[in-house]
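Below you'll find the structure I mean.
One chain of protein is taken out of this complex; the other chains stay put.
Chain lettering (A and B) follows the sequence in which the chains are written, and residue indices restart at 1 in each chain.
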Amino acid sequence: MADAAPSASALPPEGPAALSEPPAPAELSAPTELSAPAAAELADCWDRLRTDSPLVQCLTNIVVAPFTANLLLAAGAAPAMVDNPHEAAGFTAVASGVLVNLGTPYDDTVAGMRAAVPAAAAAGTPWVLDPVAVGGLPWRTTTAAELLALAAPAVIRGNASEILALGGGEGGRGVDAAHAPDAALQAAGDLAGRYATTVAVSGPVDLITDGQRLLRLAHGHPWMTKVTGVGCALGALMAGCCAVSDDAMIAAGTATAALTLAAETAADSASGPGSFAVELLDQLFLLEPAELADRVDPQ
Amino acid sequence: MADAAPSASALPPEGPAALSEPPAPAELSAPTELSAPAAAELADCWDRLRTDSPLVQCLTNIVVAPFTANLLLAAGAAPAMVDNPHEAAGFTAVASGVLVNLGTPYDDTVAGMRAAVPAAAAAGTPWVLDPVAVGGLPWRTTTAAELLALAAPAVIRGNASEILALGGGEGGRGVDAAHAPDAALQAAGDLAGRYATTVAVSGPVDLITDGQRLLRLAHGHPWMTKVTGVGCALGALMAGCCAVSDDAMIAAGTATAALTLAAETAADSASGPGSFAVELLDQLFLLEPAELADRVDPQ
Partner (left out) sequence: MADAAPSASALPPEGPAALSEPPAPAELSAPTELSAPAAAELADCWDRLRTDSPLVQCLTNIVVAPFTANLLLAAGAAPAMVDNPHEAAGFTAVASGVLVNLGTPYDDTVAGMRAAVPAAAAAGTPWVLDPVAVGGLPWRTTTAAELLALAAPAVIRGNASEILALGGGEGGRGVDAAHAPDAALQAAGDLAGRYATTVAVSGPVDLITDGQRLLRLAHGHPWMTKVTGVGCALGALMAGCCAVSDDAMIAAGTATAALTLAAETAADSASGPGSFAVELLDQLFLLEPAELADRVDPQ
C-alpha cells in the first residue's frame, strides 16, 4: 500500500495515551526475513477466497460498514455485519472469519465485541483486530487491551501509530501515522510474539510479521489514503483470507497484495478519490489469481 | 432480479433457528396465477412515485442506510431515517410509507421499531418488513415475530431462506438463499394468508404473492448480489410504492420491476460491482414509466 490508509477515526500525531495495562516485556527478538510467503502462496490463497466465498462476520464502524461489505463482496467473500450483543457470539460459530474494528465503538457494540471474541476462540474461528486510533483515545485503548486479554487474534492490522501504541513501545504514546512503518517493526515483532499472532502494519510499504518471518509489500497508491475505510476493509479482507488459510502470514499478505495491486490498476483510470473508490471495487473483482502471482513482489 | 440480493447480514445455509412462536396453520391454499398486475399498472405506479415523491421513513441498518437513501432519492422518493425510540412512532403519521429492516438491530433501534409498527398501523401508513437473516439468528427472529404480532405489514420482502424461516415451513429452518425462490412459494402463500399481506421473494426470479395472486418477474443481473444493500433498498422502494398504490401487489411489483430493469441497463455499461452500483442509481433515475411498461414482462 502506498500510504497508510487512514481509518475514519484516525488519530493525529498529538494524541497520546497509555495503554490501560502495561504490556509484558517483549519475549521475541526482531523478526528475520526468512521464509516469507512467496507469490504462488498468495495467489493460491486468493484463489481459495474466490472459490470458497467464506462468510466474514464484521463488528465494525458506522463509517466504513458499507464499503467493507462491498469490498468483501467484490473479492468473493460473503459479509455479515452481526455486531449486537444478543447475536454476535453465537454467529462466530457460523462465520468462517471475524473482524473486530474499533472505529466507532459504542457501549452496545463493544459488548458485542466482548462476547464475540471468546466465542470465536472457542469455535476455532479466526478473528482479526483492527485497533483504530488506539493510543490516542483512552476508552478504545482499554477495550483493545481487554479484547486481546480474552483471546489471541489471528491478525492485528493497523497503521504504524496504532501498532506502536498497542505494543506499548515508546512509552505507549500514539505517534504520527505518517511515520514510516519500519518505525513500528520492533513493536510489531514484540506484539506478534506476545500474543502468538501475526501483525500487519499498513503504510507506504506494508509490513507483515509473525515474529519470525517478515513480509514486505510495496504496492498501492496514495489515493488509498483519500478514501475512507480502505484500511478498515483490508482488515475484513484479512479475516476472509484467514478463513481459507491456516497460515495467517499468507492470509494477511494475500489480502494486502490483492488490495494494493487492485489499487494500482484502479488509479490508472481514476480522476480522483471518488472514481478511485469505485474502480478499486471493480479491479478487486476482476483480479485473477494468475495476475496477482505475476504482479506481486513479496520482499 | 437475476439473483437474490444478499443482505449485509445474509444468513448462510447452516444457520437454523425456530421462530419464537410456532406459526398458526396456513389458512389459504397456494396462490393461483390469476389476475397478476399487468405492465400498465406497474408503469402507472412508477409514474405516481416519481410525481408524488412520497416520504419514506426507514428504520434500517448501518450497512445499507446510505445506499437506501440514495436509491430512494434516485427513484424520486424522499427518504427519512427516523429510527430512534423517541421519534420513530410519531414520525409514522408524517411519513407516507415505513420500512422496518432487521439487518443490524440494536436494543435502541429495535425499541424504535416496536414503537413505530403499531403507530404506523394506527396512522394508516403502510409498512414493509424486511426480515434480514431471520431464521438463523434467534434475537431478530423473535423480534420479527413480535413485530408481525403488533400489526400486519403491507409487504414482507426477503430471500427464499428468510421467507421459509418466517413462514415456519420445513420446521422453521433457515435454508440456503441460493435455493430457488419457488421453494419458498408455499411458505410465501401461507405467510400472505396468515397476515393478510403481500410477500415478495427475491431471487433469480422474483415472486410476489398476496395468497391469491402470483406475479413472477425475471429481470435483473447477477451483480445485484455483489453490491450490499440492493435487496434492502428494494424493500424501501416497496414502502415508497405502497404510499402511492392501495394494491400492495402492484407496489411490490413496481419496485421490483423498476430496480431489476435498471439493473439490466446498468450492467451493460459497468465493469464490475463498483461501477454497477453507481450506474444502478443513474439508470433508476433515468427510467421512464413508458420504458418500464415497454420492457417489463410480468408472468
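One rule holds for everything that comes next: contacts are C-beta pairs under 8 Å (C-beta built on N, C-alpha and C of every residue); 3 or more make two chains touch, one makes a residue touch a chain.
This is a predicted model, so every value here is computed, not measured.
Student: Going by the contact rule already stated, which one of B:Asp52, B:Asp182, B:Glu264 or B:Asp282 would touch the omitted chain in the full complex?
Tutor: With B:Asp52, B:Asp182, B:Glu264 or B:Asp282 as choices, the missing chain is touched by B:Asp282.
Student: Kindly state which of the options B:Asp52, B:Glu87, B:Glu146 or B:Glu264 is in contact with the chain not pictured.
Tutor: In the full complex, the listed residue that touches the missing chain is B:Glu87.
Student: Residue-wise, where is chain A in contact with the chain that is not depicted?
Tutor: 6, 8-12, 14-15, 61-64, 66-67, 103-108, 133, 136-140, 225-229, 270-275, 277-278
Student: Name, in rising order, the residues on chain B that touch the hidden chain in the full complex.
Tutor: 55, 62, 65-66, 69-70, 73-74, 78-84, 86-87, 90-91, 94, 108-109, 277-283, 285-286
The rule is short, and it goes like this: only the chains that are shown with their structure count from here on.
Student: Mind checking the centre-to-centre distance between chain A and chain B? Centres are C-alpha means, answer in whole Å.
Tutor: That pair's centroid distance is 34 Å.
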